[in-house]
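Complex shown without one protein chain; remaining protein chains in place.
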Amino acid sequence: MRVLIVLAAIAAVSSGCEREVRPFQTLPVASARAQRVVETTLHPGDAPPPATGQNSPFRENAWGVGEGKRLFTYYNCSGCHANGGGGMGPPLMDDKWIYGYEPANIFQTIVEGRPNGMPSFRNKIPDQQVWMLVAYVQSMSGNVRYDALPSRSDHMRYSTPENARRAQTPKQTGPR
Amino acid sequence: MIVRALLLVAAAAAAGCSGNQNVFNPAGPAARDIASLGWQLFIVCGAVYLLTLLALAWALARRRVPSDDTVETTASLTRTVTIATVLSIVILIGITISSVVHGRGLTSPSGPGAITLDAIGHQWWWEFQYRDLTPSDFVTSPNELHIPVGVPIQIKAMSRDVIHSFWVPNLHGKRDLIPGQVTNFWIQADTPGVYRGQCAEFCGHQHANMAFTVVAEPMDKFQQWIRAQRQPAAEPVNAEQARGQEVFLQGPCVMCHTIRGTSAGSRVGPELTHVGSRLTIAAGTLPNTRGHLGGWVLDSQSVKPGNRMPPNALTSDDLQAVLSYLRSLR
Amino acid sequence: MTDAELLERTWYVPRGVLGWLSVADHRTIGKRYLVTAFAFFLFAGVLAGLMRIQLAVPNNRFLGPDLYNQIFTVHGTMMMFLFAVPVMEAMGIYLVPLMVGARNIAFPRLNTYSYFVFLCGGVMLVATMLLNTAPDVGWFSYVPLAGPDYTPGKRADFWAQLITFTEVAALAVAVELVATIFKLRAPGMTLNRIPLFVWSILVMSFMVIFAMPAVVTGSSFLLMDRLVGTHFYNPAEGGDPLLFQHLFWFFGHPEVYIIFIPALGMVSSIITTFTQRPIFGYTALVLALIATGFIGFGLWVHHMFATGLPQLGLHYFTAASIVIAIPSGVQIFCWIASLWRGRPRFETPLLFVIGFIIIFVLGGLSGVTLASVPFDLQVHDTYYVVAHFHYVLIGGAVFPLIGGVYYWFPKITGRMMDNTVGIVNFVVLFVGFNVTFFPMHQAGLMGMPRRVYTYPADMGWNTVNLISSLGALLLVIGGAMLIYNMVTSYLWGAVAGDNPWNADTLEWGTTSPPPVYNFLYPPVVEGRHALWERTAAAPVVTGGRLDCRECLVTDVMDGEPSNKTEFPGPTIWPFVAAIFTSIMFIGSIFTAWAVPIGTVPIAIALILWFWPHAPGHDIGAPEEESTPVVEARAS
Partner (left out) sequence: MIRQRAIAGHRSVDISELPDNAFGHQGLVWWGTIGFMVIEGSMFVMVLITYFYLRLRVNEWPPSLRDPDLFYGTLNLIVSLVSALPNHLAKIAAEKYSLTRVQFWLVLCVLFGVALLVIRGFEFTTLNARWDDNAYGSMVWCLMVLHTIHLATDVVDTGVLTALMFTGPVTKKRFIDVSENGLYWYFIVLWWIPIYLTVYFAPRWL
């Protein structure tokens, strides 16, 4: 009995905290890349770089994922990706990943842009927020921890909320 | 206790003479009405409290006499208690009537509304939109509400996210901003001045610092202000400002902020078209000085943890350029 | 064997760890409830101390907004749901059966179950606080802030489930108390002879029964919105954020009276005893209690004056809120009259009652000012309100409660609490309280909103806040003195004897502490003041069985003997059921499947709980005796 309680407590400590912290300032300000002016927002498509295995600092963090969801609307990602269902741009809630499903790949996709319309957000979105977006993009196909998945928003219902979808095992499909 | 009660009245009176955001420092008809009601209530309740305590003190301290247990004593006690009850009922009815009477004026403005504007609550800042017949003349003023004195201001209030509450104690009581609803109310200032308002419904991390300023000024000055606000942003006049504009437009700033007359047009954060002309930044939290602005742009999270402005790593000359540009937007 | 020995054997309190978990008598459970509730009181008090430290000076960086929001949420939630209501019910659990002359509370196993559910819920909330997972949306967690979109993670879910925990526990106790008061009263205890404390507990139980379903509905909707994506509170899909406020406050306002009414009962008991006279205006006091209970349901909207509901309606609620001041006034007048007529003995319990009158009347009057719509529009959600409800809750409920602790401590432990320490303790608490909370009135009038984790230095709020924080220090000292006095008196206090205060109610008619069977001979009541009017040849109940837990059931109205019922003995299954219930509740924070799956073990535990002679009954029973008990039950 007592042992069980202790174990439960330990489990809670290890899981609960990670999920519930509010890391308002994950990355030190200095760590962001230096500004440089870019001429075009389009970027020549090349093969996805090898996954560095670096993970989003918000992968385990419900708040970060939630902020990512908010930024996804703020920065009008839905304009092309339509809440993840896909429109002009590819869907994000399925298991197909054209340019790689590793967090590092997603990060690069956002920062560098991709052919056929994905603009580069270099210098436009601070790394901290990019990582939030990465975590949210992963959550759309259920690839963050279950209890950190966002639930329904206070808008019109567009699809089943992230925490009600079946998790997809990501597949690398490569450029169309 | 009694002494302390009196102290409160005295203190409140003293504070009444000074103190922004003080309920007993009214600067508009509604607030004045409520303040007078407040005084009534305090005086009546204070008197009742005093009497009750005196009765208690007497009951405890009086000398006991053998006749305490007689039927007559009980009867007279019953009479006293009944009288006290009846009296308190009368007083309570009086209070109800008086509060209903004072309440009537608060729902509808006394005169014709001169200005109609929208108050929109965001986590954690305010957006005030002055509508006009020609959409191009719409004016958006974040966290700073300019009103002409002496005329009622019709406010259509709404919220973009959670429930906030619009409260300028010197002008009127509070009114909740509820998502999915538009609530109409009005305020009016009689004496020119700068009044502080604050969100009064808990709305998350920065609820404590979700303030705004109300600038009440004579009609002509107000018209002047709104004309100025209608203008698009000032063009850079020197190289540093031009550089600042470039940094602003190429950098993350454009993702959230609008500067009319430039390509920056996102409505996520407060509009900055005339940021230089404002008294405060960061939702009434910091005075609008170059230093504070710089600190805010670089690292707002250490000023207001949890607010939605991300940290921006600008090289120092980029920062200086942006600052001079923003300061030039008057 | 003597009757006493037989009863001792029949009503045994089980031994051993399993016995501790399966005990089913109202005194033990009542004491545990009390101790647990006070533990939560201390925890929430510490949190309050942290808040006062943070607010002592402007722009303080001692706590950040994230932590501060968790702290004030847990402080409010814990004080309301884990201290105030349970502690009042605990007093009822312990005292009511003694006061009405019963051998045990009705449905004793349900009582055990409710205690363990309450305990698990409380432990859960403490755990969340320690794990930085505590709810951070205020103790009435308004949507949409508490909704899925604005509070990601599980913080608000823990709040919603804590509500479920405490409501299950509270509702169970309420039903037990109503049944006890209606059906287990001593012969001769007609309605107009019921002690005022028992009346107050009865009214409280009914308010619990009718108020709490509303908040359970509201919090379950919140949980479903967050977990399975329902739209109860989503305005874009036909829901409504204000719905939550209505559901919450329809409970939330009666809640205040649920906490406050039993305190009124304690006040009446203490005044009766320490004036050594019948209370003045018994009937008026009873009617006032009942009236308060009814009106309490009619004024929830005065928490929503600023939401822009139709004016006319608002004025109705102003009237209702002001009407409820009348019964309170009547009671105050009656008590003052009793004190005037009687010969007050100024010992600690009475001092706390006097403190109660002084503080509560002020709180009540500031409540009258809050009931007025225009004035409320200014002070609503400011520190003025914070001051008001601390005046009515601490002044109106906690002071009488502490008085009650000093008053009933001898009965519960058999030892007196030290009177000198008690008097000093009272002075410290009284001064500390007023220094802490009186300045908050002014902070509110100067425009300081509640729930701010910090404030600017130039608002003129610095002095008042500093004073409040210093007063909080005094309160901490007072609390420490109370604990010190309880512990030392428990260990070395003077032995009390059956009736140290020469009180009039039945609980003082048995030994202190009472035996496991409460009364050797179930008493018969001959007047409103059972012990004062007890004659030499006072009748007693005889012919009851001594070899099984038999209790007399009387008539609701006139307390005439009607029939007999046999109480179940101790069993492990209520505890097991409580544990499975808790697992289901906490599990349902993470997945909806916890509900269908979790109910299976609960159902099994319940079946074994009700199944006669299931394994696990009579745990820790004295061996040689246990057999005849079972035979008796089978016959």
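Order of writing sets the labels: A, B and C. Residues in every chain begin at 1.
Please note the rule applied: contacts are C-beta pairs under 8 Å (C-beta built on N, C-alpha and C of every residue); 3 or more make two chains touch, one makes a residue touch a chain.
Nothing here was measured: the structure is a model prediction, and the numbers come from that model.
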| item | value |
| --- | --- |
| Touch partners, limited to displayed chains, of the chain removed from view | A, C |
| Residue of C:His75, C:Lys183, C:His302 or C:Arg549 touching the missing chain in the full complex | C:Lys183 |
| Touching residue (missing chain; options C:Thr230, C:Ser269 or C:Ser469) | C:Thr230 |
| Positions on chain C where the hidden chain makes contact | 3, 6, 106-107, 110, 171, 174-175, 178-179, 182-184, 187, 209-210, 212-214, 216-217, 221, 224, 228-232, 234, 237-240, 243, 246-247, 521, 524, 536-548, 552-553, 555-556, 561-566, 603, 607, 610-613, 632-635 |
| Absent-chain interface as seen on chain A, which is shown | 152, 157, 160-161, 164 |
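Methods note: only the chains that are shown with their structure count from here on.
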| item | value |
| --- | --- |
| A-C compared against B-C, more contacting pairs | B-C |
| Chain centre separation (chain B, chain C; CA means) in Å | 38 |
| Approximate Å spacing (C-alpha centroids) for the pair chain A, chain C | 47 |
| Shared-contact residues (touching 2 or more other chains) in chain C | 66, 144, 149, 235-236 |
| Overlap residues in chain A, where contacts from two or more other chains coincide | 22, 24, 154 |
| Parts of chain C lying in touch with chain A, wherever the complex brings them together | 66, 127-128, 131-133, 144, 147-149, 152-155, 225-229, 231, 234-237, 590 |
| Residues on chain A engaged by chain C in the complex (per definition of touch) | 9, 12-13, 16-17, 19-22, 24, 62-63, 65-66, 146-148, 150-157, 160-161, 163-164 |
| Complex contacts: residues of chain A adjacent to chain B | 22, 24-25, 27, 29-35, 37-38, 74-75, 123-126, 128-129, 154 |
